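All protein chains of the complex are present and in place, except for one that has been dropped.
The letters A and B name the chains in turn, as written, and every chain counts its residues from 1.
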Amino acid sequence: MNFPDDVRYTKDHEWVRAKGGQFVVGITDFAQDQLGDVVFVELPDVGDTVKKGESFGVVESTKAVSELFAPVSGKVVEVNDPLTDAPETINEDPYEEGWMIVVQPSDPKEAESLMDAAAYRAFVEEQE
Amino acid sequence: MANPTGWKPSMEKDAEGGPAPGAGGVGAGGATRGLAFEEPLLFERGSSGRSGVSLPPAGDGADPASEIPAALLRPAIDGLPEISELEVVRHFTRLSVWNYGIDTGFYPLGSCTMKYNPKSSEAIARLPGFAQAHPLAPAAMVQGALELMFKLERALSEIAGMDVTALSPAAGAQGELCGLMLIRAWHESHGNPRRKVLIPDTAHGTNPASSALNGYEVVQLASGEDGRLHPETVRAAMDENVAAIMITNPNTLGIFESHIAEIAEIVHAKGGLVYGDGANMNALLGVARPGDMGFDVIQYNLHKTFATPHGGGGPGSGPVAMKASLAPFQPLPIVVQDGAGYRLVTDPRERPRTIGKLREFWGNFGMFARAWALIREYGPEGVAMTGRLAVLNANYVRAKLAGTYHLPYETDSLHEVVFDDRHQKASDVTTMDVAKRLIDHGFHPPTIYFPLVVQGALMIEPTETESKETLDRFVEAMKAIADEARSDAAAVKAAPTKPVRARLDETRAARRPVLRWRPGMKVE
Partner (left out) sequence: MTLRYHPHTPEDVRAMLDAVGASSLDDLFRSIPARLRLGRPLDLPPAADEITLLAELRALAARNATDHPPFVGAGAYPHHVPPVVDQLLLRGEFFTAYTPYQPEVSQGTLQALFEWQTFVCLLTGLDVANGSMYDGSTAMAEAALLATRTTGRKKIVVSAAVHPEYRKVLATYLRSTGDEIVAVPFGADGRTDLEALARAVDGSTAAVIVGYPSFLGVVDALPEAAAIARKAGALTISVTAEAVALGLLQAPGALGADVAVGTFQSFGNGVSFGGPAPGFFAAKEAHLRQMPGRICGATVDKQGRRGFVLTLSTREQHIRREKATSNICTNAGLAALASTMHLALLGKSGLARLARLNYERAALLREAMGRAGFRPVFSGPAFNERAFDVGDAEAVVARLAKQGIAAGAPLGRWYPDLPAAKGALLCVATEVHSPELVELFARSVKG
């Protein structure tokens, strides 16, 4: 199981990576492993607003549907469209090619309260 | 991340086919080799000009083009098959051989009540007087059908301990929808529809879906460690914004909600109603009645409790039994006595508070005929024995497997028992693997990964129509699989090996949907 150091983590198993004042968002290796083969992902449109803790989309395997919760608030500036035709990317490369959206944050400080890799690893181990 | 079931489907990437289980390759349930046939789709066979019907000549009479504009006409449809009657017969005969039905063997799908479908019920439903009766024929011409419906309504009301039963809902889920509409209408008549419905975490998915469709917010209640819903939990959630609680009793763990009377009191005290999901009625038949426990309304599943055929997924029939307080709202039509005969009440002016119609015409009459035939054959003694033997069978299986498979709840089981795969996990064998290996033994697997409160759930409902010998063979198979999980896990994980198809790639089916035939269709 992968817990890269260059991202921060939410309790809902999303990760956030700071990139030039913006935040790239995806789901963690643990999340994709729990879900199984991803068959479908529903993402917002560029220009949509997201709010920390609220649902911004959905990821589906054949037997489960999981909501995606925004780790930070802001405006969606980029969406990983190829995921629609290749949802398996989320399983194969959740932290890089499997990125989902890029958010222009309204309050960058929101990311500070998220877990680092060590804390998230401990959190996940507690779950199992 | 929500995946409470623990079911993570993915293509098995390990062992390529294993040995067939059992001595000489014959499974504990008798499954052996046989001649089955590959059979293409209808649209992939035949040749031009064939047809399998015998009809009078056509084409010399009136010409549609003389009346119907050309843009609204089309020639014979390309792509439709062109095959002879024998080819059609062989096609479906061969397809049927790929299927496993109750008539094939033991089918212990929990909460589905896969009891034997009586053939005499079939013969009765097909009597021309029933099969060819038109729903809009004048009442004088269909008194037989109306009388059957009237009598069935009386019997279903009696069995459930309710005052009246609406026959029209098409299936259990539509029965739930009806029940919630009744509840809503009742609350509206008291000035406030309210906003919430309480639903235990063991509930079937149709329960919250039906609530949402009626504009209610679902509040999920946690069942206790004994698998039961506790009064304190309900008390904490119950307020004047709650329209109803929806309870399945016994619940989907097969456990009787023994606090039901107190729970009903709590809900009623704050002006709420109690809805019963009657999917598990088989356990209560003749022993206890929902109407006597505090339920205000409950739906039946005739295709479960009264053995109307499951037919590959339906049709069902979901009559809704209710207390008198809800009767004014019931959907139309209703069968009432009319002098010495019967008639249908279809005009809302006769029942101004009706919620309206839920489906076309009057109900799945074909299912009414079958259910009534079974009730007539059962009589009161037969109904009462049904529940008792269903519960005996489930408890027998539980006792025999309790050491081998893990029981998530020690609480008493009624007509179904839930195990999980905790003991098998050490060998990396899952509930899914156990289910698939059961097929190689000659059994249809139980319900798996439901209810959601149990990770890796294996829900077994034998029903009363199964003999002790069948249950013994099933137990033998389950034990053999548990042994095999320890000695040769790969063989279990490679199952099933005997049916015409091995495990299918459900991921691929969802990622690249192919939902109909098209010319040149290739699936690789």
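By definition in this document, a residue touches a chain if its C-beta (ideal position, glycine included) is under 8 Å from a C-beta of that chain, and two chains touch if they have at least 3 such contacts.
Quantities reported herein were computed from a predicted structural model and do not represent experimental measurements.
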Residue, one of B:Met238, B:Ile263, B:Val391 or B:Leu458, that touches the chain absent here: B:Val391
Per the whole complex, from B:Gly34, B:Pro75 or B:Pro352 the residue touching the absent chain is B:Pro75
With the missing chain put back, which residues of subunit A would touch it? List them for me. 39-40, 60-65
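To be clear about the criterion, only the chains that are shown with their structure count from here on.
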Complex contact set, residues of subunit B against subunit A: 1-3, 5, 7-11, 449, 506-507, 509-511
Can you check the complex and tell me which residues of subunit A touch subunit B? 12-13, 27, 30-31, 33-37, 39-40, 60-67, 87-88
